[in-house]
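For this depiction, one protein chain was excluded, whereas all remaining protein chains were kept in their positions.
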Amino acid sequence: MAGNVFGNLFRISTFGESHGVALGVVIDGCPPGIVLDLEFMQAEMARRKPGQSKIVTQRQEGDAFEILSGVYEGRTTGTPIGIIIRNEDQKSKDYNHLLDAYRPSHADFTYDQKYGFRDHRGGGRSSARETAARVIAGSIAKQFLNQFGITIQAYVQAVGDIRVHKHYSELALDTIEDNIVRCPDQEIATQMIDRIAEIKKQGDTIGGVIACVIKNTPAGIGEPVFDKLHAELGKAMLSINAAKGFEYGSGFEGTTMLGSQHNDIFETNAEGKIVTRTNHSGGIQGGISNGMDIYFNVAFKPVATILRPQESVNNAGDAVIVEGKGRHDPCVLPRAVPIVEAMAALVLADYILLQKSYAV
Amino acid sequence: MAGNVFGNLFRISTFGESHGVALGVVIDGCPPGIVLDLEFMQAEMARRKPGQSKIVTQRQEGDAFEILSGVYEGRTTGTPIGIIIRNEDQKSKDYNHLLDAYRPSHADFTYDQKYGFRDHRGGGRSSARETAARVIAGSIAKQFLNQFGITIQAYVQAVGDIRVHKHYSELALDTIEDNIVRCPDQEIATQMIDRIAEIKKQGDTIGGVIACVIKNTPAGIGEPVFDKLHAELGKAMLSINAAKGFEYGSGFEGTTMLGSQHNDIFETNAEGKIVTRTNHSGGIQGGISNGMDIYFNVAFKPVATILRPQESVNNAGDAVIVEGKGRHDPCVLPRAVPIVEAMAALVLADYILLQKSYAV
Amino acid sequence: MAGNVFGNLFRISTFGESHGVALGVVIDGCPPGIVLDLEFMQAEMARRKPGQSKIVTQRQEGDAFEILSGVYEGRTTGTPIGIIIRNEDQKSKDYNHLLDAYRPSHADFTYDQKYGFRDHRGGGRSSARETAARVIAGSIAKQFLNQFGITIQAYVQAVGDIRVHKHYSELALDTIEDNIVRCPDQEIATQMIDRIAEIKKQGDTIGGVIACVIKNTPAGIGEPVFDKLHAELGKAMLSINAAKGFEYGSGFEGTTMLGSQHNDIFETNAEGKIVTRTNHSGGIQGGISNGMDIYFNVAFKPVATILRPQESVNNAGDAVIVEGKGRHDPCVLPRAVPIVEAMAALVLADYILLQKSYAV
Partner (left out) sequence: MAGNVFGNLFRISTFGESHGVALGVVIDGCPPGIVLDLEFMQAEMARRKPGQSKIVTQRQEGDAFEILSGVYEGRTTGTPIGIIIRNEDQKSKDYNHLLDAYRPSHADFTYDQKYGFRDHRGGGRSSARETAARVIAGSIAKQFLNQFGITIQAYVQAVGDIRVHKHYSELALDTIEDNIVRCPDQEIATQMIDRIAEIKKQGDTIGGVIACVIKNTPAGIGEPVFDKLHAELGKAMLSINAAKGFEYGSGFEGTTMLGSQHNDIFETNAEGKIVTRTNHSGGIQGGISNGMDIYFNVAFKPVATILRPQESVNNAGDAVIVEGKGRHDPCVLPRAVPIVEAMAALVLADYILLQKSYAV
């Protein structure tokens, strides 16, 4: 209820502040017998890690995780998996000048309003540091999904107004990791990187859009009417720091189409499988997967911390000037790619377990 | 878990198929002592009702509701409120030709994949008829929110590419109900109505966008990190039939802004209250309300049922031609306005109760 | 959260006051494809019904149920099953003298403390009338359990100090329904009936114990550590009106045994199945079923409404005399037998779905 638990059957409970002792996650409901690939898990963490390239924050967060329970001789046991990630490079002093000040478009003011006070160091619980727990949990969900052949691939579709215009099916998704901005269109990628570098030099920040494609989801996954698959995916994505919007399939553009254009015609393919000729539905109809690719976009606003002086007030309501210190991301997109994938994996794992329970 | 329950503390459980005996809702967790205005509730139902104007379906659904429990001498008692709405104008025969056929972009195929079979009449549980239960529940949530002064107003912002370009603050929101398309820009409204009438004549359908504005939410509402206020609003909206996207505050457009443009500067207003100079945050920061207006958009695809022959397959995978019969909406937007408001009210009511529980 | 929802995957939401319009239940998560036997369901209702014999209340409650949704052509569809039972024989005037008075050991005072006021007629939501919704839901759960061969049989083990001393395995459980008190020991049954008749004549009431035996539960059902199978059964039973205690397997008596006496020795039986030689564990070890019979007892206090004058206070705290009017049960046990079975069926159905979701 208090907002730090996600999922029904594959359920995670996360904890930890940016500048506290550690953050972590408990996964309750992970099926037994999954052989965990620790190198894969560490690699996933590395994709999210600060300092991985010149266009992200140079902060050096510890991202070594320790599995405390729920795994025996390399396999999940079905009991809860507790994992912690200790905080290391805490430059808490960078935040002392912010003790009472409300940083614009951060959660400082709202946390104070909600809880009466807050751990102001590094954003505390509202820091993007929290997403490390999501990524490590998601890396286990991905390994569960492997056995169904389900793959999840996210990439940066837009940075500011620099945008990939090709459809995902025209892109080489296996080249996403070939550049530091995680965009499979290598030309656009170069433009994006230059743009971010330029923005960074200005002490400013920029937003963008991440696209995500999920392949091989069996038909029948999703729970009507409130827990439609795309509704849960939407919630999962909107829960990521800085997310401002979600659309799936034809999305906002689809609103300008006519029904006769938008409808996906069913047909039986050469293998005798029922498929749709087009996929404006984004692989989900009536909230339930139809076996086609699931795809969606997530909008991210520009990072709130800029390295320029900004007007604001403190908790007494008095005018102050705040100026970002420390090391911050000029653009959250490259590091948000694995987070989007992790949240998608958690939703899929959960909904597959739900469907297994009812299936005859 | 099975998808028909929404909310945590203010929790609804809905049931009912389009052509079954009745549909209904149980509200568990509605606080005691709310004096219910039955006329208001019936008026809310009338806003969603088929047959209300020439641009919506001419189907004549019963929308008389019966309160079975939880209300005594006109006041809520704190015990569950059971409400049913009987189905009346069921032209089930209109659907007999669809017994085995899969209507394009409907949930026929996915329901069969999920459950093994389905009640095919009128879409069964996947019918938009289901939203009647949401509206009646939402009308009670609205009355709970009244005591906090919270108001929720949705309107049609776009039909196809006909779009209101003014910001909500420039519109007379009290004129939303002055035209049958529910758009507060009367000129644009006329264009929308003409466009829908034209589309209807063609036997086709069209999508659009609904905007929603929530005023007077106190600061501090919303649960980090997974249950952020906008994440739950997003899920609520995406759970509405035909919804394809959700954005709040600056939304997808905000992704092209720089941090220095996007950040909302805090200041203390004449009444000594801390406010923001701009509101790109859409009234929510870090997932928690900051006291400013909350506003968001919801994208709706064109209605899937068109009155034209379409190719498809039946459940044996054989090619068939399906053609919409009966009476259908050429555009779902005008009737979706009260549904958007209802879902927003349910989220707000639930989250206010959550905050009350923790508040010191 | 507000207490009217039970279960995780097989989840029921009940509503309705004793003297309101109707009571009912929504079952969300019932698997699709179960062919419902309506006669069986009505027969279950008849076992709980007032007026069924001379030793229960002579009130004539309507117990005709109406299925509103979730069933199509005789089979469950997987969508929520809504069922209502209208109230009929409401002698609300019998309660007018109790408008402000607090009946001893009833929920009048506590409801007022919790909600600020209450529907005083017939106990409102706290009336045993509420259990009708449990029985009808349980009758569907039982039909789901049929496909696993699971049977649930409860019987009256004690009325006051008249007690069946035989172990359940020595009793002919198929004779439970052969007498009106629902005790499979026909001699003891006669004594119980006489005792209840005598107590009734005195205008007094009496308590007792119900025993329940569940056969053929597969091994592996139950969720450690908080949701142990016996913990959930215990909660389910303790939620029944007038329940004061729960014990399973060796129960309270087992506390006086030594470990060397109490331990159930494993052995492999003639069919090659691992079984236990004794069953002090009551079929549950570490919170998980081991394939042996599950058995437990539930203690019920004497009914609070007696047909004698009793001292009390009203809501102003002033002394008053209350005297039970109307028609009441001298002993709740005979009618509680199907309620105990229903709650056990709901727990089992839910936990089997949980186990299905994780099972490899």
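Labels A, B and C are assigned to the chains in the order they are written; within every chain, residues are numbered from 1.
Keep this in mind: contacts are C-beta pairs under 8 Å (C-beta built on N, C-alpha and C of every residue); 3 or more make two chains touch, one makes a residue touch a chain.
Note that the structure is predicted; figures quoted are calculated from it, not measured.
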item	value
Given C:14, C:139 or C:153, the one touching the chain that is not displayed	C:14
Residue, one of C:41, C:71, C:141 or C:231, that touches the chain absent here	C:231
Omitted-chain contact residue, chosen from C:21, C:206 or C:294	C:206
Of C:58, C:146, C:186 or C:239, the one touching the omitted chain in the full complex	C:239
Missing-partner contacts on chain C, residue numbers	1-6, 8-9, 14, 102, 104-107, 109-111, 113-114, 116, 125-126, 130, 158, 160-161, 199, 204-209, 219-228, 230-232, 234-236, 238-239, 244-252, 254-268, 272, 274, 276, 280-282, 284-291, 299-306, 308, 310-313, 317-319, 354-355, 357-358, 360
Residues in chain A touching the chain absent from view	1-5, 8-9, 11, 13-17, 20-24, 26, 28-29, 32-33, 66-70, 72, 75, 77-82, 84, 114-119, 124-125
Footprint left on chain B by the chain that the document does not show	1, 9, 29, 31-33, 78-79, 224, 353-354, 356-360
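In the analysis below, only the chains that are shown with their structure count from here on.
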item	value
Chain occupying the most central position, where position means C-alpha average	B
Distance from the mean Cα position of chain C to that of chain B, given in whole angstrom	39
Gap in Å, rounded to a whole number, between the CA centres of chain C and chain A	46
Approximate Å spacing (C-alpha centroids) for the pair chain A, chain B	26
Residue list for chain C, restricted to those that touch at least two other chains	1, 9, 29, 32-33, 78-79
